[in-house]
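First comes the structure, then the notes that go with it.
Just one protein chain is left out here, and the rest sit where they should.
First chain written, first letter: the chains are A, B and C, and each begins at residue 1.
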């Protein structure tokens, strides 16, 4: 299945992209997707931040299972305002 | 000596004036001036408000003694904002 | 900037005044004429001030706030005369390096203004008019009731 990955701020800079289309097996979790991204983007492997995860704009846990067409955002510590 | 009386809001309306020049004996207190005003302006005699008193724009007590040329303000409950 | 005006209050003027490169936060309060109060339908408010003393007391509020919180600049403008529904009677703006100080100083300024700056409002409502604050014997200080001294 295909999912759209969104990376922001420091993650976007480290990955070299903010928008990534990924092909993953059915039932892939957020954590499994993140591990895949870290293998593919060397810049992400050293990230020690506490992230939040959102699927289709709703916060979810790392074990959340993805569905085809999901938009998955990896959200580093926010600092708006 | 001469003092200038300032009346505001409800007091001004009741007295029919907001600005009154008064001739009073040396050593007159704020209270004595107020009593005089109440004798001269019938509309003020029924006033049951808790007032504040200011001489030359500084709050003072009722027993404050006036000096020639003072501006004496009778200040009903404020309601700005 | 502490002043009275008989014109519409221009909030952007206050914002420009308090703006500062060292300030990261601006808190603003605007008091507007509401169309109702305690069950009365309000037509407009009439504000009267003691010029000179009103500005002086507003300035003091600002000075007091600056001794309590770390603020950069404050502006208070109060309108006098007739203020129609929806228009601002008072505007306060406070800049500060950090937001907690800006919020607290702004709140202090409006709370104290309502207690002790010599400004009065008359409500013109359907069926009458009334000087707010003078409709009861209530007062914020321990000053003696004038009527009880007779």
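To be clear about the criterion, contacts are C-beta pairs under 8 Å (C-beta built on N, C-alpha and C of every residue); 3 or more make two chains touch, one makes a residue touch a chain.
Model, not experiment: these values are computed from the prediction.
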Partners of the unshown chain among those that are drawn: A, C
Chain not shown, touching residues in chain A: 6, 8-10, 12-13, 31, 34, 46-52, 54, 57, 62, 73, 75-81
Missing-partner contacts on chain C, residue numbers: 11-12, 15, 19-36, 85-86, 95, 97, 99, 102-103, 106-107, 110
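Methods note: only the chains that are shown with their structure count from here on.
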Separation of chain B from chain C, taking each centre as the mean of its C-alpha atoms, in whole Å: 24
Separation of mean Cα positions, chain B and chain A [Å, integer]: 73
Chain A-chain C separation of Cα centroids, rounded to whole Å: 50
Residues of chain B touching at least two other chains: none
Sites on chain C at which at least two other chains make contact: none
